[in-house]
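Just one protein chain is left out here, and the rest sit where they should.
On to chain A.
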């Protein structure tokens, strides 16, 4: 393809032509763009720089707003960059900062262009070059151009100087060694009188302080001066940001700045500055009561303002205060609760968080009740937001605020019936988790599960399938608490279960299996232990499977008290008669027969298992029911043996399994994993019944329950794990002894919860709000011991996994990892991979170790002296962590010191200068020779 002719360049479309064309095209936008791209590809090869630059401009337009690839233009962009004309340069720089990234191949070639322009006498060219550097800088560019940037830091053109200051941040990030070169000049600029330069410098420091505040403590006097003197709001905001990072580190500093900040808060008219003051006080100066009071007063003004922005920010500030000063929230709780019905979803979410912050174990049930009512009336998004926050608050730290689990389980059941509820998965997890952990709640859990299972309407809602699977599992696993297993059976086999996805259907079938085994077992065992006539005498004559459920219910309620009491014995056994069992067996055959041909392996297999079991037992039951029990004693014994086996297999209790459980199992000698599955029998002999029948119920079901999906290959490990879990559980039982079920519980929790779809009138919202106001007040009454009817049931905890507090420490831990990474880079020294180089400035300065040793204990002791009074617990923790780390090992100590050095290095606040000079020459040879040390 030949280059474009003169005609082409004369009649080249300009950017404006392109834009016009694009807006008026008749051939479709994409077609037009690709046509233009073709033109551009041709034009960009032109030798004429004007043509080339216009092409480049058009291309950057298409790239920027229509997301076309422009990587092919990297080299032409460099060519345009070399043009002497300012207009061309501008276009080229624009294109480059738009499209270049770390892996652009021609990046290496740009260094000299940038250097040339950085040294240009035209301040705008310098500015363009800096701009570009700030965007595309990588390690090489940052290293090679450090001297130029350093020179510009003291340029007498303020315009250039302030831009150089801003770029320094990027250079530091990419090439930490440059800190040694540039830092001193950067600090000198803090004294600059020009507000723009000052603003840029303070901006740089506020970003640096975010990463690693301790390093900048020595500069505090300078920042303080700026804070007090500054008349410029932009600068004040940035200085406040710095102090909010520094103040928690140094109590003396906090004490010093709290007054000026309060003054600022009182005097300023600018909302942004006011807000920054508030935020600084509530985050970093929260132990200064008067300052916090002032800030909360200002927050109240925000909350009462018409402007939704201020309202939102006020709520946010309250949320920060709430961690330490809950009174601030309660003072404003009317506004907070009113905001729950604000038009703005963000404000609603924010006020929801605040309400959740007020939740305590005394008012959790009442607040949840009101919130659930809000949820029923709100739009789907906020409804789920509410439900999600109830779920997460209540489950925090292993349900630490829940005392009455029966209530909580029924709340879970109720929440899943809310029309918009999409939290099915979370509810599912919690239902199973509570079932496993809290023994006492199981009867109620089974009741809730029954209510869910029996409602055919719920099967149609795909969001609820998770909840239903948990309900099915619970009712199968804890069937001994059921008042009416037969009814459960019918619920599990109802025709509408065909709406369920196959995996959940499989759980249904498996649960039906368990329930059936339980029914048969109770029936048979009763026949054995008690005289059959006696048990039959107990039954009202008319009770059979065909009788209405009401009669069952009445009956079992009568027996309810003792039914719930003793684990798996008399409970519900009464209504089970031969006839009802036969009916159930027929029902199973009828319902599952079609599933034998199911395409889903899991469903098919479970159905087969269950039907196989029915085939085994049914003839026997039929005959025995006709001929009386003693007729075929021999066969009977055989059948009851099978039933007993199955029952034993299912009644083995499953507990929560620690994540690290597998690791605790020492590999038995002579066991070769992954070789021969025959070994399984040896390992699992004591878990699985040694029955010869082919039912495979053990491990696959556990998979379902844990929500894990192991591949078949892993079954072996899986079994081993369950082995481990039972032994753990046994150990746990030994340790904690027996827990008693409190009596009469199931009656207390009656059905008095309103149905989910009971839409309240608008007036009720206000009632709700009033309720909430009252309720939240309770959270503040200090330590009022609630009159719990019963003690909080035991929640099974596993050692390692659970004890980790699940509290919301997220941001902190993230920071930790960040500074950890910083430290790594520091000590990883010279060979930092270019991508991972973070902002930490200087892997270099290893020199001032000694000095550091002097200063640190110094600060430390001061801190502890001042901190004893009213320092926040959080800071104390920080500090003690720091100390701990220092104590832990001398090597760590050393690292820490180096870490600090690097900052020390940067402080050139005069005080240490002389010593610095004395020490530095010793170690200079160790540094990379490329960069001259301008500090010397």
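Just so we're on the same page, a contact is a pair of C-beta atoms (placed from the backbone, for glycine too) under 8 Å apart; a residue touches a chain by one contact, two chains touch by 3 or more; residues count from 1.
Quick note on the criterion: contacts and distances are computed from a predicted model.
Looking at the choices "Vacuolar protein sorting-associated protein 35", "40S ribosomal protein S8", "Auxin-responsive protein" or "AP complex mu/sigma subunit domain-containing protein", the name in the UniProt record of the chain not drawn here is "AP complex mu/sigma subunit domain-containing protein". Of the listed residues A:143, A:163 or A:417, the one in contact with the hidden chain in the full complex is A:163. In the complete complex, the hidden chain is touched by one of A:76, A:147, A:176 or A:203, namely A:203.
The chain omitted from view is touched by exactly one of A:43, A:148 or A:173, namely A:173.
What chain A contributes to its contact with the hidden chain is residues 6, 9-10, 15-16, 19-20, 23-24, 29, 48, 50, 57, 60-61, 63-65, 67, 69, 85-88, 90-91, 94, 101-102, 122, 124, 130-131, 134-135, 159, 162-163, 166-167, 169-170, 173, 195-196, 199-200, 203-204, 207-208, 210-211, 232, 234, 237, 241, 271-272, 275-276, 279, 308-309, 311-313, 343-347, 349, 381, 385, 814, 818, 838-839.
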